[in-house]
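For reference, the structure is listed below as structure tokens.
Of the protein chains in this complex, all but one are displayed in their positions.
And then chain A:
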């Protein structure tokens, strides 16, 4: 809209100016509403005296964080989360880019079948119990493969990736193959380097999905030693305590600190990747 229009109280502009002022105030309040629950959790994790409506810490007490670092009970789930997220994102990006690259080969025999093969999984799936029994019968219980592949490979991401690859001019591929590049080499040397924005945004979606994964761990990891951090957070909040740890700090502080630890890694990388994902989402809105 009239981007250049400045706030002014000249007659005729008054209603618009009032609206703009209201708009800025409304959006500011909205941002606060988004941030206060997060801020509150952080403040409560470092100051045991702030419970209630106070948002400014009086004292800074890091004992809850020390407890988390020293308690192996929380250490292991954290490592499990890091491991599944990193390896899953790598596997997911590899499979997604491979699939996307193969199905943009317009003249390849069988391309239609491949696209349909991928597309059907968006419409239909076996459902909870059949999937659970399949994993069980394949002996994949307590195996991270049962989490990494289903959580990192999605038909939607493949279609997204394909749409992005299609924006790369096809003359580039032809030039590469004339220069004697094998398809694999073209893929590694030309397609991937040109696809950084897509890799970043889809990689972020996959990583966030894996970092936040909960249900797959509940279903397929029955050995409690291999549970991830989200499951631990849930246990902690629901059961009102971590079994097996010698509690030296207040439970509430510890709960809050655990939430901070689980959200923090994302908030750290978020500003660096944020610029990419708007593009990623808008590509998705174009018909794939």
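The definition used in the following text is that a residue touches a chain if its C-beta (ideal position, glycine included) is under 8 Å from a C-beta of that chain, and two chains touch if they have at least 3 such contacts; residues count from 1.
The working rule: contacts and distances are computed from a predicted model.
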- Task: If you had to name the missing chain as UniProt does, which of "Malonate decarboxylase gamma subunit", "Hemin-binding periplasmic protein HmuT", "Hydrogenase expression/formation protein HypE" or "Protein LplB" would it be?
- Result: "Protein LplB"
- From the list A:69, A:86 or A:237, which touches the chain that is not on show? A:237
- Query: Considering the entire assembly, which residues of chain A contact the chain that has been omitted?
  - Reply: 1-5, 15-16, 19-20, 23-24, 26-27, 30-31, 33-38, 40-41, 44, 51-53, 94-95, 98-99, 101-102, 105, 107-110, 112-114, 116-118, 121, 123-134, 138, 149-150, 153, 158, 182-184, 187, 208, 211-215, 219, 230-231, 233-234, 236-237, 252, 255-256, 259, 262-263, 266-267, 270-271, 274, 278, 281-282, 285, 287
